[in-house]
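Reviewing the structure listed below.
After this line comes chain A, so read on.
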Amino acid sequence: MRRALSVVSLLMLSVALASCQFSQSEFASQAGKIGSEFAAAATTLRYVHEGRLLRGYADSSFQSYRSMLEGLGPQIPRMNGAPKGKRVERLVRLYRRAEKAVTHPCLDPGCDWRSQLRALNEASHAFQRASQG
Partner candidate 1 sequence: MSRQWLQIALGILTAIGGFVDVGAVTTAGEAGAQFGLGLIWAMVLGTLAIMLLVEMSGRFAAISKKTYAGAIRERFGFKFYLLPLSAALAANSMLLAAEMGGVSIAVSLFTGGPWRRYYPLVALLVWLMIWRGPFKLIENAPSLMGLVTFSFWVAIFLLGVPSPELVSTMWRPRVEPGQMAGYLYIAAAMLGAVISPYLVVFYSSGAREERWTRRSLVVNRASAVVGMGFGSLIGIALIILSALVLGPQGVGANTLAEVGLSMARAMGPLGSLLFATALFTTCLGAALEIVLAMSYNISQGFGWEWGEEKLPAEAPRFNLVLTLFLLLAFGIGWLNIDPIQLTLYASTFTALVLPVALFPFLVIMNDRRYLGQLTNRPWMNVALVGILLMAFVVAVVSIPLMVLSGG
Partner candidate 2 sequence: MSESEMLSMRDLMDNQLETADGRMIGRVADVEAEWRDGGELVLANLVTGPQALAGRVAHWLEVVMRFVFRGRFERTIPTSEIEGIGPTIKLRGRAEEYLVGQSDRWIARHILRYIPWSGYW
C-alpha cells in the first residue's frame, strides 16, 4: 500500500516536471483570465443594449465578473513573468479604466455605454495579447 502510494506520487511529480514546459507563467495565465473576464463583460454589456439580455441576468453576471477580478489589478506588475516599464504601465492603465466599467456598468439607456464597451474591448485585447507573450 505504502509502496503503491509512493510510486503514484513519484509519477505525479514527474508528470508535473515534464509538463512544466507546456504551461504558462503566472502572468500569462492571469492575463488570459483578466482578458477573458473583460471580454465577457463587454459581451454582456453589448447584449443588454441590443435587447438580447434581461437586466437581472446582466446584474448577476457583473457580480460574478467582479468577484473573478477581485484584487487582481494591483498585483499585475508584481506577477511572475510580467513585462516591465511602459508596457506594464499601459496594461495597468487599461485595467483601471475597464475595471470601472465592470464595477459600475452602464446597463440603463441614459448613460454612455459605448465608451465603457470600448474600454472593456481595448483592455481585453491588450491582456489577451500580453498573455500570449
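FYI, contacts are C-beta pairs under 8 Å (C-beta built on N, C-alpha and C of every residue); 3 or more make two chains touch, one makes a residue touch a chain; residues count from 1.
The candidates came about this way: all candidates are chains of the complex that A comes from, given by their letters.
As the structure is a prediction and not an experimental result, all values here were calculated from the model.
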Complex check, chain A vs 1 or 2: touching candidate is 1
Contact footprint of candidate 1 on chain A as seen in their complex
8, 11-13, 15-16, 19-20, 22-24, 26, 28-30, 32-33, 35-37, 39-40, 42-44, 47, 51-61, 63-65, 67-68, 124-125, 128, 132-133
